[in-house]
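Yeah, one chain of the complex is gone here, protein chain that is, but the others are all in their spots.
Presenting chain A:
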Amino acid sequence: MKLLRRLIESRFWALTVKEIGQILRNKQLIFLLVFPPTIQLLIFGLALNPDVQNLKLGVVDYSNTPMSRELVSALTANGVFRVDRAPPNEQILGEQVRRGEIITGLVIPPTFNRDLKSDHPAEVQVLIDAVDANTAGIASGYAAQIINHFSQQLAPQNQAPIETQVTILYNPGLISSWFIVPGVLGLVLNLGSSLVSTSAIVREKDTGTLEQLLMTPAAAWEIILAKVVPLFVLLLGEVMLAVTVATLVFHVPFRGNFFLFMGFSGLYICVGIGIGFLLATVSRSQQQAILTSFFINLPLIQLSGAIAPIESMPRFFQILSLFNPLRHYVKVVRGVLLKGNGLEVLYPEAIALTAFAVALLAISTYKFRTQLS
């Protein structure tokens, strides 16, 4: 009781009440914390899909026999390829690939059926538009695999000596949004926390009240902490919102401990706010702060593994990414949500994130004190 009274009498309380008053008045801020994260999660989760499907296939079937038609239907059976057109000859097929009307082309020679029957190796030609290298690679892989499988069925005596039995863990349906959505959750929290905290400080600079604030007896840490506390609560709300969208819309499983997850999220919010404050103290105006934040946030996101896997990066960037707090948080989100990891697995991330949070907040408090000079 006495403690509570002392708190209410304190400068820190006055500062916090002021911050809350300003936040409540700032409808734009509330909007920014609710809509963009939801939209980003939906867009990334729904649209950003590395699976290849419905590739337009052009077929020139000179053979035109039941066997050749079976090959075509084998290719289109799992929805990877879709027959879009059947041009009369290879020249036109080639032209259509060139114009981008179709991605892949299949030419079945007139001798196809005859060769198969006479135990000659039959040949088919596959054309792939490889402007999108990733899609082309996947398409060629699929095509080779399907045609292989098709020929094995025709000649069962050529059975391969090793048979693989793959068990897919954590994401048995291989749903790619389960990978993307937790990553985007980290991305959204990073953007949200750094932008909101930048504007909380830069606004004081822009309106000139910062100077007045520095003349009050309030210490830099009090001013900073009073700004952190309400933002922290708001951003925790943002995390909850994002998790709700992830589980309800994308059916991402939540296998780990909820409180552990919120604890880590709280830690990362401190990191994000630290980044934002640091940006704000080195920027002169809102405009400058936002432009600078692009230079900071985009590399952070790209090197975090939120969207593209870290394993696919060159070694140098893989090492660099260890100094990226977002990488650790994204790993935590995936670990807790999909794998149900606990602290016994994630303690290195816990240590790293704590170190980042402490360092960033300490530096920005120091910078805040000296920024007017």
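As a convention for this text, contacts are C-beta pairs under 8 Å (C-beta built on N, C-alpha and C of every residue); 3 or more make two chains touch, one makes a residue touch a chain; residues count from 1.
The rule we apply is simple: contacts and distances are computed from a predicted model.
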(message) As a check of understanding, state which of "NADH-quinone oxidoreductase subunit L", "Ethanolamine ammonia-lyase small subunit", "ABC transporter ATP-binding protein" or "Putative tricarboxylic transport membrane protein" is the UniProt name of the chain not shown.
(response) "ABC transporter ATP-binding protein"
(request) Identify the residue among A:E9, A:E95 or A:D132 that touches the chain left out of the display. (result) A:E9
(message) In the whole complex, not just what's shown, which of A:P66, A:P88, A:P172 or A:G208 touches the removed chain?
(response) A:G208
(message) Touching residues of chain A against the unshown chain: what are they?
(response) 8-9, 11, 13-15, 17-18, 21-22, 25-26, 207-209, 211-212, 214-219, 369, 372-373
